[in-house]
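Here is subunit A:
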Amino acid sequence: MILTNTTNYFSQFIAYFSDTIGWGMGGQILAYVLIAIVYLIFFALAGLYLVYLERRVAAFFQLRLGPNRVGPWGLMQTIADALKLLSKEIFGTDRKDKLLYHTAYYLVIVAALISLSVIPFSNGIAAYDINIGVFFISAVSSVGILGLLIGGWGSNNKYGVLGGMRSGLQMISYELSSGLAILTIVLMAGSLQLSEIIHQQQAGWFLWRGHIPALIAFVIFVIAGTAESNRTPFDLPEGEAELGAGYHTEYSGMGFAWFFLAEFINMFIISAVGVTLFLGGWLAPFGITDGLGMPWLWGFIWFFIKVGLMIFLLMWFRWTFPRLRIDQLLTLEWKYLLPIGLVNIILMAVLVYYHLVF
Partner candidate 1 sequence: MEQVIYNSADLKSQEYFINMGPQHPAAHGVLRLILTMDGEMVKNIEPDLGYIHRSIEKQCEHEGYKQIIHLTDRLDYLSSHMNNEAVALAIEQAMQIEVPERVKVIRTIMGELTRIASHLLWWGVMGMDVGALTTFMYAFRDREMINDIMEETCGARLTMSYSTPGGVMFDLHPNFVNRVKEFIPHLRSVIPKYDELLTGNIIFQKRMKNVGFLSAQDAISLGASGPVARGSGVSCDRRIIEPYSALSKVDFKEILYQEGDNLARYNVRMKEMYESLHIIEQLIDNIPDDGIQAKTKALIKLPKGEFLQRVETARGDFGVYIVSDGKKNPYRVKFRSPGFSNLNTLMEIGKNQLLGDLIAISATMDFVIPDIDR
Partner candidate 2 sequence: MKNKLSNKFPNIEFAEDLELLTMTIPQEDYLSLMQLLRDEFGFDYLFSMTGMDWGKDLGITNHLENTNTHEMVVVKVLFPDRENPEIETLEKIWKTAHLHEREIFDLFGINFKGHSVMKRIMLTDDWEGHPMRKDWMDETKMIIR
């Protein structure tokens, strides 16, 4: 089955909704708002359940059981935690820069939420399937870094400043590498649109079709992605043994929770982008579920299985490796990942030019 249609269920929904309700522009906006609410709910649930997953996975890595009291298998634990954080008093230092302090977490979550909107969850299910999707994600996720930076700065805490500076340093460096890794695939796909990239992979995932350079790009992407989502071994911005809590030292209650959720959503985004670019997105491996009907549902299932595996890989990293030092972090980027990535992209270009990729 070759999917050629690029129908977007969301745009169909918007057209249908505004037609039935018939308020012209108002109906369209209402439809957008409805979609946004769906995404917000997804954002909250995904964030909370990723926290739950992280705690459970960490527990099993550490010979423990993890949260298993609230609800069946402890599934309600993180919701309870979120409620607790909501009801908590928000206190901070007196001398914080109020504007920056309070803008910071909005920036972080808004950036995460916007990046979420371009990711195709299934065939034709992406809220905002623009033709420069990959580029858009890279650009928007940089805004999130600004949130960490000004959060660290605005809270007027030395640990916060150190954490914020470290995060800025780290993100600027590693975005280069992840960008190059993404570009390697874009060279093959010839498109920046995420749904188009997935459609191209019907003949085989890019990780397989691009063989050596794609594999290298994948490894680079995973490393850079771990760094961008601030997770061990690259958790220097909040490195708890060094900085207490880094940039969110002075945040409490929900302010802290936004940072925390955004971190997990970022992990989700990184994994989703990785899956979309390298592992065929929502496509079934070898098309095994293609004939079973309901392609969008199977798309969802395969997408979330793949993303889950990728997230598990990142968690596995986190619970195994020690943290790098700040200079080693930069050495890794500028002396290893970046040159290799540059050579890799040239290699890929040559391969694509001579049609040596599958």
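Per the selection procedure, all candidates are chains of the complex that A comes from, given by their letters.
Convention: a contact is a pair of C-beta atoms (placed from the backbone, for glycine too) under 8 Å apart; a residue touches a chain by one contact, two chains touch by 3 or more; residues count from 1.
Just so it is clear, the model here is predicted, and its values are computed rather than measured.
Visitor: My understanding is that every option belongs to the complex but just one is in contact with subunit A. Which one, out of 1 or 2?
Guide: 1
Visitor: What part of subunit A is in contact with candidate 1 in the complex they form?
Guide: For subunit A paired with candidate 1, touching residues are 58, 61-64, 158-159, 162, 232-233, 235-236, 239-244, 318-328.
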